[in-house]
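The following block contains the structure, expressed as structure tokens.
One protein chain is absent from this view; the other protein chains keep their places.
Now for chain A:
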Amino acid sequence: MQAQEEFRSRLREDLTTTSQPPVGALAADALAAGRRIRRRQRTLRAVGGTAAVAVVAVGSAAIAGSFGSDTGSGPGVGAVGPGAVRTTATAPSQSAPSQSAPTRPDPSRSSTSPTAPSRTHGSWTVPPAAKVKVPEWVTPRAIVAQAEHILPAGTQFSALSGDYAWAGGDPRELWAVSGRLTIGTLTEGTALEVTLHKYNGIPSGGASCSAPTTCDREVLNDGAVVEVAHHSGLSGQGSYVWLFRTDGMSIQVSAKDASKISDDELFAIASDGAFGSLKMEKSFVQQAESTVKGDFMNPPTP
């Protein structure tokens, strides 16, 4: 114990020789930051109607039509099997984008009042989770990078950010990882939110949202459950598609402005094979960590 006390004493002595800046408003700044995190978590719970979720925000007036390519995954993952076919009704190939201005297949979304999703989603299928050769925990930056990859070439991205939320406790699988980005310009674009969270189950019963949010929940052909909602918010009418995969992953993709992106497009992101687990290809995650710039906070490591 004497040696340990000497160790501490020497360290303390060394500390006094460093130019230690004043603590300043550390407590107040931490309080403000903590409040922001809590507000975000409350918002997510309100939107999702359950515990914390992870979010990627994507949205744009500049999206040239629907953006789902049929590959169903990106560079962050390995090859997707032959079942990875997205059958969204309005998803042209990325190599053959719409030549006209963005068109919105669902006119109900231009309404100023909340509207229930106007269709069922029997045509939606969920590709298998991407196979990962060298796995690494997904990070907010990796989520953003993958979202950028899914969106059509030429899409503008800005306001990149991401963090994580406590979603029930440790281990790491129970953290919800968030990434956000704005697509299009800040004034003309919109935010889309995608959620990666290990739900470990399939929700039973119907969707629980209530006015001003309207939503429905549907079991897809493969047993996955999808919840689609439109809701009124401070900045207009938003929407989200929340996919609960049969393997226990939940992916929520929310749009701040539902008039800028269709439910099919939201589902195209949510069902991407790369978002089928909390692991991505290590090289992709590392590249995202070094290249994606913004306001990010990574989850604790396991």
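For this structure, a couple of remarks:
The rule we apply is simple: a contact is a pair of C-beta atoms (placed from the backbone, for glycine too) under 8 Å apart; a residue touches a chain by one contact, two chains touch by 3 or more; residues count from 1.
As a working rule, contacts and distances are computed from a predicted model.
Per UniProt, the protein behind the absent chain is "SigE family RNA polymerase sigma factor"; the candidates were "Branched-chain amino acid ABC transporter permease", "2-oxoglutarate ferredoxin oxidoreductase subunit alpha", "HAD-IIIC family phosphatase" or "SigE family RNA polymerase sigma factor".
Interface note for the absent chain: among A:P127, A:G184 or A:P299, the touching residue is A:P299. For chain A, the list of residues touching the undisplayed chain reads 2-4, 6-8, 10-11, 14-15, 17-21, 23, 26-31, 33-38, 41, 166, 286, 289-290, 297-302.
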